[in-house]
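A single structure is presented below for examination.
Just one protein chain is left out here, and the rest sit where they should.
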Amino acid sequence: MLSIRNLTASINGTPVLKGIDLEIKAGEIHAIMGPNGSGKSTLGKVLVGHPSYEVTGGEVTFDGKNLFDLEPDVRARAGIFMGFQHPIEVPGVSNAAFLRLAYNKKAEAEGRDELDPLEFDDFIREKIKLVAMKEEFLDRSLNEGFSGGEKKRNEILQMAVLEPRLAILDELDSGLDIDALRVLGDAVNKLMRPDHALLIITHFPRILETIQPQFVHVLSGGRILKSGGPELAVELEERGYDWVLEEAAAGDRR
Amino acid sequence: MMPAVDASLRSDLLATSRPGGWEPVRVAAEARLAAQELPDASQEDWKYLDLSPLRKLSFRTAEVASPAPAASDIPGLVHPEMMATRQVFVNGFHAPHASCATGLSPGVRFFPISTASEACRLLGTLGEGAPDFFEDLNTARFTEGAVILVPQNVRVETPLHLLFLTQAQDGGTVPVVFPRVLVILDRGAELELVEEYHGEGTYLSCPVVEIRVAEGAILRHERIQRESLDAFHFGALRAEVGRGGQYHSRTVSLGGRISRQGPRVRLAEGAEASLDGLALLGDTQVADTHSFLHHAEPHGTSRQVHKCVVDGQARAIFNGQVRVAPGAQGTDAQQQSRNLLLSGQARVDTKPQLEIYADDVKCSHGAAVGQLDPDELFYLQSRGLRPEDARNLLTYGFAADLLARIPVASLRRALRHLVLARTQATSLGGLA
Partner (left out) sequence: MNATFSGVTSQEYKYGFVTDIEADSVPAGLNEEVIRLISAKKGEPDWLLEWRLKAYRHWLTMAEPEWAKVTYPKPDFQKIVYYSAPRAKAPKYASMDEVDPELRRTFEKLGVPINEQAALAGVAVDVVFDSVSVTTTYKEKLATVGIIFCSFSEAVKTHPELVKKYLGSVVPSSDNFYAALNSAVFTDGSFVFIPKGVTCPMDLSTYFRINNKDSGQFERTLIVAEEGASVSYLEGCTAPQFDTNQLHAAVVELVALDRASIKYSTVQNWYAGDKDGVGGIFNFVTKRGLCKGKGSHISWTQVETGSAITWKYPSCILLGDDSIGEFYSVALTNHKQQADTGTKMVHIGRNTKSTIISKGISAGDSSNSYRGLVKVQPKAEGARNFSQCDSMLIGQTCSASTFPTIEVQNRSARVEHEATTSKIGEEQLFYFQQRGIPAEEAISMIINGFCKDVFRELPMEFAVEATKLLSLKLEGSVG
């Protein structure tokens, strides 16, 4: 589904990604882990076309198409979703109106029927149950004045509305208490389909107890230093990141 | 012995010309004055300030006080924290016996302008914008004032105290004083400065303060205007804050029959400024603050809180302009004008102004005129305070809030007592 080859990217001329290779197939759950400032979030943002980052090399294909030929909104309608670590606030724009527009744009692109406000109302009332969000948040301005946890709920609600084939979730657990994390983790699991894939970006292994990846990658200094199965996450939880970095440094010296 | 001055500072600041080397600046001011009258309400900047009482008076330059005042003549105006770092000026003349500058940090210079063997080349050149009538008057006529120089990376631990005292006999012509202050902080320097005005009788005080805060330097500036209630005070201040520098000032206006503060601050890249003000007015006092905060370069931060408490038939005026220049992206500016009217005939005119020429900025301003919050009043009453005590306490709190961060304890205490007295909250006791 997603194929990343030797991807390099920079921000304001400073290289952040220094050659990433990653293959994600339908039905897979991958976790990218690493210390702060390792380039994890950058990888997600580059994949969805954030304007601050410049792709300096390599290639990424999604369903065989060159991702970098597509505008961010086209990538989104093609089925790539990113749940942001710090979702932006947009005063004055109601959450419900935003969700409906996003839904209808995707429906339009896929040749499905768009929903009028009443139909959408029924639709969204079902969806919010999944993330246990209060209905009042639908009428409020998009993310405005939401707590960190409420913003994350809203991100997963958007994921539920858009049903992306590839969802990239950046630090989903930050700002969430343990109960909320379980609710959102379960919601993400329920949204997973055999033809979908997930890329979980996280600093803490905690979230991986709920959303269990088959593949774990350690990213540091803009490179994937180590890849493994779920056992790698367990090891990282017990031993931290330093040993991976040391191992990699030793490897470089050899 | 003259303290050593950093060589670059010397070349930058001090010309080797004769004393009074600022003659060209004086001449220019003189020329502008020749074409000017006392401002009147037809000029937008003077719309709310009625200067007609000035027109009825005749003025003369103040003369030296005799006998020469000593420290013992100014009890209560000397702060223990600044015993040995003070320069005192009486009636516009330096008062050597009342001053004491033996406690200066090495390299710091703090001296009367008249004793400068060298002229300060920067005088009359700092800041932006055309000077107003009173500033020109000062530039054309001043004879005395203070110069403060802090060399590179010197962090001055003890605050400096500048005290301007004017004593006028009532009747006859009105004496005028023109205090002049130049403050230069070289790169990375740090200083706290207290500038105070006191007096008795009817007089006119037209101070001008010029400030340069070089790259990374920090100036904290307390300005206390406690002129006599019969006096007139028209002050100008110009500050240039260099890259990453900080200028924090707090102006407390308590005295003066008619007074005006005109600070103009220019911020270079990444510079920070706070420009707070408190005016506590009663009787028929009129106090005007006309400020200009200029974000001339990107990534500057400014905060301005201006508070007025107006009683009697007094009148408070605030005109605060914040300008974000083209290209000054990343500016973060906040301005607040808060006003409390205590009597039926008090009056407030406030005009905050934002002018923004860059899009990636965070700017806000707010202005409010009103009474005390009824909820707060009720809360205090529910705790057993009588209504008038509750009102006085909240009024005191509104004003004293701005004094809390004054670093010089004795000054902070003195001002709190004054505010307490003015807000008739003395019955509450012990708050200050």
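Each chain gets a letter, A and B, in the order it is written, and its residues are counted from 1.
FYI, contacts are C-beta pairs under 8 Å (C-beta built on N, C-alpha and C of every residue); 3 or more make two chains touch, one makes a residue touch a chain.
Fair warning: this is a prediction, and the values are worked out from it, not measured in the lab.
Residue in contact with the omitted chain (choice from B:Thr350, B:Thr395 or B:Thr423): B:Thr350.
Screening A:Gln85, A:Gln158, A:Thr202 or A:Ser220 for touch with the missing chain picks out A:Gln158.
Among B:Leu54, B:Cys100 or B:Ala367, the one in contact with the hidden chain is B:Ala367.
Contacts to the hidden chain, counted on subunit B, fall at residues 44, 326-327, 329, 339, 341-371.
Subunit A residues in contact with the hidden partner, per the touch definition given at the top, are 48-52, 71-73, 76-77, 81-82, 84, 87-88, 90-94, 97-98, 101-102, 105-106, 109, 141, 158, 162.
As a convention for this text, only the chains that are shown with their structure count from here on.
Each chain gets one centre point, the mean of its Cα atoms, and the points for subunit A and subunit B are 54 Å apart.
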